[in-house]
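All protein chains but one are shown at their positions in the complex.
Our next item is subunit A:
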Amino acid sequence: MSLLSLETLSVQIGPTAILREVSLSLAPGEIVGLVGESGSGKSMTALAIMGLLPPGAQVSGAVRLEGREITTLPERALCRLRGNEVGMIFQEPMTALNPLMTIGDQVAETLMVHQRMPRAEALAVARDRLDRVGLTAPRFPLDLYPHELSGGQRQRVAIALAIALRPRLLIADEPTTALDVTTQAEVLSLLHDLARSEGMALLLITHDLAVVAGMADRVAVMQAGRVIETGATERLFRRPKARYTADLLAASTHHPAAARTPKTGAPLLTVSAATRSYRLPRPKPFAPHPELRAVDNVSFTLGAGESLGLVGESGCGKSTLTRAILGLDPLASGAITLSGHAVSPEMPSHARADVQVVFQDPYGSFNPRQRVERLVAEPFHLTGRPADWRERVAEALREVGLSPDDRGKFIHEFSGGQRQRIAIARALITRPKLIVLDEAVSALDVRVRAQVLDLLAGLQRSHDLAYLFISHDLSVVRAVTTRCLVMQAGRIVEQGLTEALFTAPQHAYTARLLAAAPQIPQAWTEERHATALV
């Protein structure tokens, strides 16, 4: 008998159908991946299982947990169910824990509430659960506070919380999206291990097909509130039945047309021995300030028209280096030159116009109160606004695949992918030589990401642009760059041609990064390509 079964579950909020006849089942100990793009109803499915749907939601169909219908249960019964039989972990480990409670108390609290366990006993169980998720004593005592832990460690605490009562079902909603690759690999392997060893069913919700490829027994693909395909993982990857699934898989392994080999000659951007450090608080009164070298003696060059990748985990100094290259922050020592001009916060405007930037967050990149026309024209501040600036904006919008009529709209009228196109239009407007792409496609759904990568490749050919492509996503960097730098703790530990670096990494850290990155097995995709050709 299946542990959990959704039977033609439909959820409607107001006039909008959120879920349409979703049917899904999980057996004990089974790992099912639920994948789909943003807005496809993945998270809403999880909330429906937990009985956490927003007020006013109309539900039809059934959610059965061990044969018991739970959509009609009263709130009291649902409270007993949550935690006891169904645990859940969320995407953001920074906000999932109470910052004012120790990790031991947070895990123990669940036990004290649900099982009326005395505090001492609850703390003992909490110790056991934290040991189980890899936060072992004596390095991780119970009286640590969440801020004393890293993101991955916090996610482990969240998992310990979720499994404290040994639920039969664990729902993980994008549990590793906010984590670095190496941390992601550890957390995924922990979840896999927990499901297998404790016979706990795991519903893994993610947008990342590579994550489910390595984890799930079965995969369900959602689109617009429907489950459009369910199947054993390998079968689904090798021979997707639904057109949409095939599109998703193709997009996730998409390689845009290769950039031209860059011209040789004087490099466009030269970074030599760049160093930037931050003063940390004094450890003791009157002690000298310790220094953190966020960027430590970094040197590299970037040629005109070249795509250079910069990969590294959070805190490695990527962002600090980016700010220095954009001329926003000064360097402590070393020098950066861009087409012959020294880069610094005091650099002249015309030199600054040669470098533009596209940021990660398509929602935070624009002033919500200005119209697209003004947003795109902002970099004209550097060059002086030409008389035909409106035409230039229209042209830039056309180049990124939008309509010139979009000039009069506000940014909230666009989707994430469209916003990222507008960000690219803004970066193009001064006709720069270098565009810094700071995680520019990380927040996009796979199909949109593939389109934006194609757009970037096309623009690079037509405008002879150089890209500095900063990302934590190794597969994207591999697909779009010709040369690549690997950064760890402020230093460039390895650099070379992307293909060579990915196939035969020289530095141990690069090898570790590559090993940790989730991948869809090559054999699975080859077969698909073969069938596609037939």
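Rule of thumb we're sticking to: contacts are C-beta pairs under 8 Å (C-beta built on N, C-alpha and C of every residue); 3 or more make two chains touch, one makes a residue touch a chain; residues count from 1.
The rule is simple: contacts and distances are computed from a predicted model.
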Listed names "ABC transporter permease", "Membrane protein", "3-oxoacyl-[acyl-carrier protein] reductase" or "Cation:proton antiporter", with the criterion being the UniProt name of the chain not displayed: "ABC transporter permease"
From A:E21, A:E378 or A:D454, residue that would touch the chain that is not displayed: A:E378
Touch with the omitted chain, as defined above, among A:Y244, A:F366, A:F469 or A:W524: A:F366
Touch criterion as defined above, residue of A:L328, A:A342 or A:A504 at the omitted chain: A:L328
Per the touch definition above, residue among A:V295, A:A324 or A:V357 touching the missing chain: A:V357
Absent-chain interface as seen on subunit A, which is shown: 326-328, 349, 352-353, 355-357, 359-361, 364-370, 378-382, 410, 412, 423, 426
